[in-house]
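Here the complex is missing one protein chain, while the rest keep their positions.
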């Protein structure tokens, strides 16, 4: 008998459906307040969680590949170097067109350097001693004439030394403002097997050959005028060209992949990344030195040292794509609802809760079936 | 009396344990349905949330460092340049072996350029005027003989001008297909203090000296044949070598760090990143120009301009590591359970719910103790 009874209890357990017993409070004020709270919860979930935060989506970070190509020529006519036409291989460094490219805007060249001894450019005549420190110049210990009136320490170096005290003003290649750069950007979201280029489907080749990016008229043209980018970043090209700087070209690929693919378009923005403020700064602007090496005969090597000022453009691609996924949806909705139901529970036990509210006990099933 | 009573009520509150009053519905159909739903919920949590989405894990993004080294030599024998052997320092640009490297496959050299005046290569004879626009050539305003029959505008430039209308076909360095590249990749997940290299522990040095990556036979060899990568990307090397392109080498380090470290291995894949489609495109392929500068005497500088076509390989490392963490586990399980219990509640109030179900009220504690 015991076992049979036990079995029946077990079966009852196995096939019994349990639900919470609910309490229904029939008070119009409390009921209205309760409905208002429910409405607010639903509105919050609908508007903020779903619409603004898109919490029902799984996300992935962008993977990007960039290639860039600068176009333009400049004619300079300086007293020292004469007429010179600068083309892309001369002023774009490195030439490969990766996601960071540098456009030369100002130059201090030092011609015909070779390994030898020469007087220092800056005068610290007082004492010249045989001095070697890796952060400074290598002094020989002798004092020699730098000019008719000034004596400086002699150094072992690539001579003659560079004199970078005077920076050409206006910038030698200030006309680089009119150069254009074609930026090709290919992105993918591997989790969603999504790929796209910044040259959109509806753009044809003839348009691409002649367009220039303009936020209003040509927002999808991938060809940018250098001057426009610097202006959008809030800078003056002619000032920036003097000492150089770094401009960030931001491509924002934030996409909602629940919408058709054509709505996923890049947004461009530009801003200056280095600090132009002379205080709280060191080595303002952006410059570096490079050299071209020559041999006029077998043995001696000479070089042209170039202190290159210019604008480095960093193409920075970022973005997150979201796509509906059941897990974050359930997690976010479930958690939000359970949290907010707690909130609404506690809310009702404020002092203004009427004590004499009529309470009726009713199983949830009955209660809900009465509503339907 | 009132205070004593109050105290006893407070104590009762403090040490009272509250639980929901449950309703058990003894109907075999509903019960079976309810158990089925419970089973589905548990199955969903176990299979999808835990196994597929690994929602119990905390995640971290990969931090990566890449170095690459290309190997190979090519002998070319062209009528213009004669016999020439190309080695790595000549055809890999930049030479440092970073995560992006370019392998030269086709070349249009222009020898002996110097700053002077010469006729334009393309004919727009009609009107030559003194013209200066930074995006175009610098015209002097004169018309000169380009060939016996054609007159073109004279320009100030690095002369003679490059004539890139004819691209060598087949590609001069088409044999670059057989080059190999060694890719060393070091990754880390800082949150989990996890570090690993793409040269796995069980691989020894003698194997590394001779192996070549093959998806079937040598999936862990970090040496890749360029032709194999291009083929896996679905391209023809000899076609791609003509005008260049960009190939992405994707290294996927998605890892489940709850498993032993040896299961965390990189997965390689390859795909073309630029657009080869001639429509909806501009400047197809991948090329750039660079120059080698010479001085044959002190004053005049000449250069060899090289229009370099080739394949740029972008090593793109991505991945997320997951490791068990109590917070996402609790958040995901808790939210999922609470959401799905809501779902199962609502589900049962469908019209087919039998109205005459026998309802028995029973405290949850009693109910559950009967089950155990």
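By written order: A and B. Residues from 1 in each chain.
Please note the rule applied: a contact is a pair of C-beta atoms (placed from the backbone, for glycine too) under 8 Å apart; a residue touches a chain by one contact, two chains touch by 3 or more.
The model shown is predicted, which means the values in this text are computed figures rather than measured ones.
Chemist: The chain left out here touches which displayed chains?
Modeler: Its contacts among the visible chains are A, B.
Chemist: For the chain that's not shown, point to the residue among A:86, A:102 or A:237 touching it.
Modeler: Looking across A:86, A:102 or A:237, the contact with the absent chain belongs to A:102.
Chemist: Out of B:52, B:80, B:166 or B:327, which residue would touch the omitted chain in the full complex?
Modeler: Per the contact definition at the top, the residue touching the missing chain is B:327.
Chemist: Among B:104, B:153 or B:335, exactly one should touch the missing chain; which is it?
Modeler: Among B:104, B:153 or B:335, only B:335 touches the chain that is not shown.
Chemist: List the chain B residues touching the unshown chain?
Modeler: On the chain B side, contact with the omitted chain comes from 9-10, 12-21, 61, 63, 65, 67, 69, 71-75, 82-85, 87-90, 94-98, 112, 175-180, 182, 184, 186, 190, 197, 199, 201, 203-205, 208-209, 292, 294, 296, 302, 326-327, 330-335, 337-338, 363-365, 368-369, 372.
Chemist: Applying the definition given at the start, please give the residues of chain A touching the unseen chain.
Modeler: 20-28, 30-35, 48-49, 53, 55, 61, 93-94, 100, 102, 115, 132-138, 156-158, 246, 248, 250, 252, 273-275, 278-283, 286, 288-291, 293-298, 305, 312, 314, 316, 318, 331-332, 334-340, 342, 345, 348-349, 353, 355, 357, 359, 361, 364, 367, 370-371
As a working rule, only the chains that are shown with their structure count from here on.
Chemist: Just curious, how far off is chain B from chain A if you go by their C-alpha centres, in Å?
Modeler: 17
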